[in-house]
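Right, one structure below, let's go through it.
Here the complex is missing a single protein chain, while all its other protein chains stay put.
Let's look at chain A:
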Amino acid sequence: MISQFFILSSKGDPLIYKDFRGDSGGRDVAELFYRKLTGLPGDESPVVMHHEGRHFIHIRHSGLYLVVTTSENVSPFGLLELLSRLATLLGDYCGSLGEGTISRNVALVYELLDEVLDYGYVQTTSTEMLRNFIQTEAVVSKPFSLFDLSSVGLFGAETQQSKVAPSSAASRPVLSSRSDQSQKNEVFLDVVERLSVLIASNGSLLKVDVQGEIRLKSFLPSGSEMRIGLTEEFCVGKSELRGVRREVSLFPGYGPGIRVDEVSFHSFVNLDEFESHRILRLQPPQGELTVMRYQLSDDLPSPLPFRLFPSVQWDRGSGRLQVYLKLRCDLPLKSQALNVRLHLPLPRGVISLSQELSSPEQKAELAEGALRWDLPRVQGGSQLSGLFQMDVPRPPGLPSHGLSTSAPPLGLGPASLSFELPRHTCSGLQVRFLRLAFRPCGNANPHKWVRHLSHSDAYVIRI
């Protein structure tokens, strides 16, 4: 099965190395792996690499390389799953996953690996089971402070939103804090959606794809039951469209149903109350867990968060290119989008840029042959614009017609947007409630944090 497991820093320094079977090479495989990785031609995938009868399979996680080697023709799905489970597990036990935490907790990591894998075979990866065997306490770098938000590697997406959200408490180890009783009873529930959209140059929507996850990180004693209530109108699959909804769905944006195409639950989730009340029941172990994954294509219940209205003037003769971009945010008035960045590839050789932006907090610059327009904060219902003028050198040999056209020059576009939408889910899915059956022994009530967040995966608008 698995011959070796090692963790490398982003620069290739070995942080952890463990040989399970003693059947292949020595420590230098870690170095070999990094050399192979960096020397790989661009069109080859680094996910699985081969060297002298040994396969390297790795994932990148939080800037680290988690690598296993094996000499057998194994299941790639299984191994990748194991690696990402290991990443979560290490995060659970060390507080968060990163170069610093790993090197501070070497003993703990080795102890964990010892229990998880035996002679290269997986024993268990359950945080719960492992708690019985793990003795080492995690070393945490410094006491958590609410004011020190910059260094926080938060559970869930690292976003502006989560920085202002509860506390850095989610990134602490599951085992430690035995002294710190008040912090112990916390549970974090994140609904995170990734949005990928493709809009044609005439404004018609070509593709919408939402990948959603409900992630839970619990510090409650294991086995304490919780119930997660989802939006009651939540339904799964296109076939579930009932008569009423089918009529209404003629007017997208006003349909009452929150529909997703496909959904899968973690095996811990009890679905007895799902059909009747849209309630998920589970007794989560301590640590992180993806309760539910879902995806939705093509039909969004709400309008897209952004529309872009570009207009391009190009004077072939002088090479003057003028791009006017109007960005409309169609979020509800109270919502806002953060860290919005528009990326627009430009024709080769563009040199100068002059800009007129509609508000002072925006910024635009040329970078790597593309225009980058940063809008730190966009309020729902607002409209922002930017006028950009550039000089494109005339390709040699091209007859200078001197015609001003609205046809874009080749090499311009497509524009892509990246952004975060705090407190917003594109599918409309919300967590109605999170109820805990757990009664703490002290009088401190468990803290429950429920967060909703959408962010862009690929939001592309053709020009």
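Odds and ends about this structure:
One rule holds in what follows: a contact is a pair of C-beta atoms (placed from the backbone, for glycine too) under 8 Å apart; a residue touches a chain by one contact, two chains touch by 3 or more; residues count from 1.
Everything that follows uses one rule, which is that contacts and distances are computed from a predicted model.
Comparing "AP complex subunit beta", "Large ribosomal subunit protein eL14", "Trafficking protein particle complex subunit" or "ER membrane protein complex subunit 4" against the UniProt entry of the hidden chain yields the protein name "AP complex subunit beta".
Touch with the chain that is not drawn comes from one residue among A:Ser10, A:Thr124 or A:Ser318, which is A:Thr124. The missing chain, though absent from the display, is touched by one residue of A:Arg104, A:Arg131 or A:Arg293; that residue is A:Arg293. The missing chain, though absent from the display, is touched by one residue of A:Leu37, A:Leu338, A:Leu353 or A:Ala370; that residue is A:Ala370.
Looking at A:Asp19, A:Asp209 or A:Glu288, the residue that reaches the missing chain in the full complex is A:Asp209.
Touching the missing chain, out of A:Leu82, A:Ile279, A:Leu342 or A:Leu453, is residue A:Leu82.
If you put the missing chain back, the residues of chain A touching it would be 42-48, 50, 52-53, 55, 58-60, 71-84, 121-122, 124-126, 194, 196, 198, 200, 206-207, 209, 211, 262, 264-267, 293, 295, 297, 343, 345, 348, 368-370, 395, 397-398, 410-411, 413-414, 416, 457-458, 460, 462.
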